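Missing here is one protein chain; the remaining ones are kept as they sit in the complex.
And now, chain A:
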Amino acid sequence: MSAESVFPQLEALLPHVQKPIQYVGGELNSTVKPWESCDVRWCLMYPDAYEVGLPNQGVMILYEVLNEREGVLAERTYSVWPDLEALMREHKVPQFTVDAHRPVKAFDVFGLSFSTELGYTNMLTALDLAGIPLESKDRTIDDPIVLAGGHAAFNPEPIADFIDCAVIGDGEQAVLEITDIVRAWKAEGRPGGREELLLRLSKTGGVYVPGFYDVEYLEDGRIARVVPNRSGVPWRVSKHTVMDLDEWPYPKQPLVPLAETVHERMSVEIFRGCTRGCRFCQAGMITRPVRERSITGIGEMVESGLKATGFEEVGLLSLSSADHTEIGDIAKGLADRYTEDKIGLSLPSTRVDAFNVDLANELTRNGRRSGLTFAPEGGSERMRKVINKMVSEEDLIRTVSTAYGNGWRQVKLYFMCGLPTETDEDVLQIGDMAVKVIAEGRKVSGQNDIRCTVSIGGFVPKPHTPFQWAPQLSAEETDARLEKLRDKIRGDKKYGRSIGFRYHDGKPGIVEGLLSRGDRRVGAVIREVYESGGRFDGWREHFSYDLWMKSAERTLPEQGVDVAWYTTRERTYEEVLPWDHLDSGLDKDWLWEDWQDALDETEVEDCRWTPCFDCGVCPQMDTSIQIGPTGKKLLPLSVK
């Protein structure tokens, strides 16, 4: 396949589309390597619009890791908006990379990163535009290996027909191992075709090839078992874990786009993994154990990253950033270093904790104090015990009291609706909590113009979590519950007007639930939606619940199941779950016990500070918790 640039053909289409700059590449710190100088070529895709995909840390890291290797090149592609898609189809311009505008089909590996399941239809659009057959079984030696990664890949079964393989866990080392295998196979003259290459990947135990496993079903629709259908294919596939984050200081040269994107900042991942044990949180379960980047490593990444990008903001990323053992010194050290340069610091994902207000004060010492966000997640004390979010109402009031007392004017609180065992009363208590927050705020600030915004998302049970067996609340019940809460807040004469209320309706959550806990039979729904024009399901203006439900009605009943079977049905201990053969390290019996603890409203501690509670990850994956403190400090930068 020719790897010649399609830019001349594309260029003629660009004057007719919205925001053409997103398709031209040329970002600062992007890399274009000569095609012929490399023998393994990756095309990386974040299957969403450029403005969402470009800042994605996962893709940025792998792009740099691969391009640093001699003889290897990586280019990027993103979903094109429907206006360009139509023109590309009309003028026969294939899916292209933004780096050198090469056709995606010309690459050896087409790697897609799925942060969410809502990118599945976009994958099909990209495959089709690329001229790559939608299903793995129809591909030939001239097609790239289609590889899925990212958190959604921990249950790749709904897209099993469309991908050739999947990798679960950290990608940094995995992409290099795959590169070596592809290189050797190509150097030998591609013996045995695609089948042989996939077999070699599969035999490592770290690459899942769905085609090498048969799924057998029981008469009632449940899975009987998942069996390898080739010799040498492992029964279970393991996740990948990078153990020393300081050895992987990526991205070193973050991409700086010309187009406006959702995050415009220098992001540094300060640790990976989380052991808080929130039972709804898939990210916290599948990224164990906790591995911290050292304070000095963080300082170096911020310094070189700011030089390389010119960003005005630094984001200290992780699943719960205030939990870094040296977060106080990190925040103070960075604030001291960059005060004069007017660099803002942000700390997303913080817990409800007065200490975090001190931190936030430190981070905003030169700027305006507008809003602070906390996530109690559950409205009632009982609910928070079920989800293991160990925050008491007293903690919350003390925290917001500190915040309002320090000049913060607005507090935003995140909650979920539809959690296991939840009743109307649990959700209505969110309103009580907001009222108490406002009352406390008025008291400590002596002012009436303070605000509290309550933001509510629908809970979707996820694979590899203690809630993987839980029934999802139907869209109708979710909406009814949220309406009651809205009426209660609006009806409050004294406080109602100080409380903002934001929520999403329950429908998108049902589709997400179908895709999250679906099995291979759900693939037919995805394909049907795609073929009926479904695109960009993460976007409110493009998402169509009706299209998904109609497509499910056309494809699932003939397979003996329906949407409710995947979403609102509770699973039993005995049931074989579609993702059981993908090993996240978590012991299924431990997850079950934790699910039972949830139903008993029993909490579990964090293993960073208490003895191990045997979730199974460390022994299974041969890993261990890596945390400080190192005792080091960030010294002032001597040379400005």
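Following the convention adopted for this analysis, a residue touches a chain if its C-beta (ideal position, glycine included) is under 8 Å from a C-beta of that chain, and two chains touch if they have at least 3 such contacts; residues count from 1.
What we mean here is this: contacts and distances are computed from a predicted model.
The complex appears with one chain absent; UniProt names that chain "Radical SAM-linked protein" among the candidates "cytochrome-c oxidase", "Radical SAM-linked protein", "Sugar ABC transporter permease YjfF" or "Putative tricarboxylic transport membrane protein".
Of the candidate positions A:I21, A:V262, A:A480 or A:L599, contact with the hidden chain is made by A:I21. Summary of contacts with the chain left out: across A:E68, A:D246 or A:E264, the touching residue is A:E264.
Contact between chain A and the unshown chain involves residues 7-8, 11-12, 14-16, 19-21, 23-28, 256, 258-260, 264, 306-312, 341-342, 367-368, 640.
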